[in-house]
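Subset of chains shown; positions unchanged.
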Amino acid sequence: MLRPCDMMAVCMARLIRDGETVFHGVSSHLPLVAVLLAKQTHAPQAVHLNIPGGVDPQRPTLEAFTSAGGTLLETAQAQFPLSEVFDLSMRGGLDVAFLSGVQFDNRGGVNASVIGDYRKPKVRLPGGAGSAVLIPTAKRAIIWRTKHDRRTFCETLDFLTARGNVSDIITPLCHFKMYAGELILHSIHPNVTIAEIAENTGFPIRYLAQTTTPPPTEEELAALRDIDPLDYRNLEFR
Amino acid sequence: MNKLMDLAAAMAQIPDGAMVGLGGNTLNRAPMAAVMALAYQGKQGLRLVKTAGGMDVDLLCFAGCVSSVDAGFISYETQYSLCQHYRSAVQAGKVQANEHACYTVISALRAASYGIPFMPVRGLVESDLVAANEYFAKVKDPFSGDILNAVRAIQPDVSIVHVHMADARGNAVIEGPQYDDILLSRASKTVILTAERIVGDGYFAASSRKADIPHFMVSAVVHAPRGAAPGACYGVHGVSDDELHSFLALADAEALTQWLTRRHVYA
C-alpha cells in the first residue's frame, strides 16, 4: 500500500537539486524527511538548513514533538541559525524553502493567517512563520499540504499571507506546479483519479499533460525507513 | 552583585501591561516555569513577543494574562497540534494577534538592539500583512530612491530566557540551539534568566566557553531546574508527554488554576 506521506516525501525530495541550499522550519517533519532523503539519494551536496541552525546534520535522530530541535544541530558541520537563513534568502542565496499554509489559490497565493477578517477572525491560524518573507525571496518555495479539499484549494483567499516564488505544491493527491503564473496539475499520484482531484479542488484543474507521479522506488522507501524509523513523516496523517 | 532570587520574586518584577519577550522556540526551551508563575500571579495585559511560540503563549492566553501577541507562528507543532486557547482568545477579541513573519520579529528586535526606530526588510512583496498592520510601512532607500518595506522596532520591557548555566551575577550560557534568545537579550530593556544550573562566580572566566549573555543585561537570575518543562530543554530532557496532555485536557480557567496551583506547590 502506497501511503500518502511516503509519496509526498519522495515527491518533495525529488524537487531538490544537488548543491541547492534548502530550508525547512517548524511543524515540518515531511520536508525534514524529504531533505534527508534527497541528500541520501540524488542530492548529496544539497545544503540542509533549519531553525536550530545545524548545517547538514548527519543522520540526526528525529524527534516527534519538533522539527526544530537540537538534534539537528548536534550532528551538524556548521552553525547557521534561523536569523541567518532568513538573511541568506533576503540577499538572494536561498534556493528552496519548504512552507505550508491553509488556503491556496491558483495564482500561487498562500493564506496561513486567518479565516474571516484579520482583526476579527472566524479562525485564527498559526500564522505564516517565514512565508511572507521567504516566498518572495527564496528562488523556489515548495508548498506541502496534507489536506486536499475545496476549502484548501480555493478561488479566493480569505487573506493573502504571501505570494511570490511558489514553484510547486504537493498534496496527498497530486503535484501542482506553477506555470506561467498559474497553478497547474503537474502529476497525479498513483491510485488517484483526476476526477477525484477536480472534485476536491475549488478552482478549475488545468494541465499540459496527464501524467502519473512516479511511485517511490524500493531504494527511496528503504531510505525513508532508514532516515525516519519511527515514521514521523506520517504525523500529519495520524 | 548577586541577582539570585526565587521565581515568584523575579516574576513580581514584571508589571501588568509589560511587553515580554519569550525565549526558545515552540516546545524547545521556552521558559515554562516562568510562564506558569506569571499565570499564577495573575498578570494582566502582557504584550508577548516571540518568533515562534507554543505552549508559553497558549497558557498565558488561557490564563487571561495577555493583551497582544507579536509573533510569526503560534502552535505546538504537529504532534500536539494547535494553540486552542490562543486561537479562542484572538477570535473572541480578547487578544490582538499581531502577525509577523518570524523574520520581521527578528528585524524589529535587531532595530531595537541597534537603537534605530525601524529596519528595512526584503520580502513582504505581496502580502496583506503590510496593509493590515501599523508596524509595517514603506521606506525609501535614500541612495537609489527605491521603495522597500520596513518594520518598526520592538523593544521588550523584559525578556525571559531559560538557560543551561548562569552565575549569580547573570552571566549565562545556552547550549545547543540558541534560537533568537541572544538577540532578544540585546533588544530588551532587561533580561530575567531561569537556569538549569547555577555556577560559581569564577566559572566563565576560567572556561574557554564564555557566557553568551553578559551579566550587565540581566536583572534577575532564578535557579529553575526543568524550567522549560513540560517542553524540552536541549541536552537535559525531552517533552513530558503526560504533563502536556494534562494541560491540553484542562476544561476551563478553574481547572487551569488548580493545575497551576498543584505545580506551584510542588515547585
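Points to keep in mind about this one:
Per-chain residue numbering starts at 1, and chain names A and B are given in the order in which the chains are listed.
Quick note on the criterion: a residue touches a chain if its C-beta (ideal position, glycine included) is under 8 Å from a C-beta of that chain, and two chains touch if they have at least 3 such contacts.
Source: prediction; values computed, not measured.
Although each kind of chain is drawn only once, the file as a whole records copy numbers of A x2, B x2.
Heads up, the rule we're going with is that only the chains that are shown with their structure count from here on.
Centroid to centroid, with C-alpha atoms defining each point, chain A and chain B lie 27 Å apart.
Looking at the complex, you find that chain B touches chain A at residues 25-28, 51-52, 71-80, 82-83, 86-87, 90-91, 93, 96-97, 99-104, 106, 121-129, 132, 176-180, 183, 232, 234-235, 238-239. Note for the complex: chain A touches chain B at residues 25-27, 29, 51-54, 63-70, 72-74, 81-83, 86, 89-91, 109, 113, 118-124, 126-137, 159-164, 235-236.
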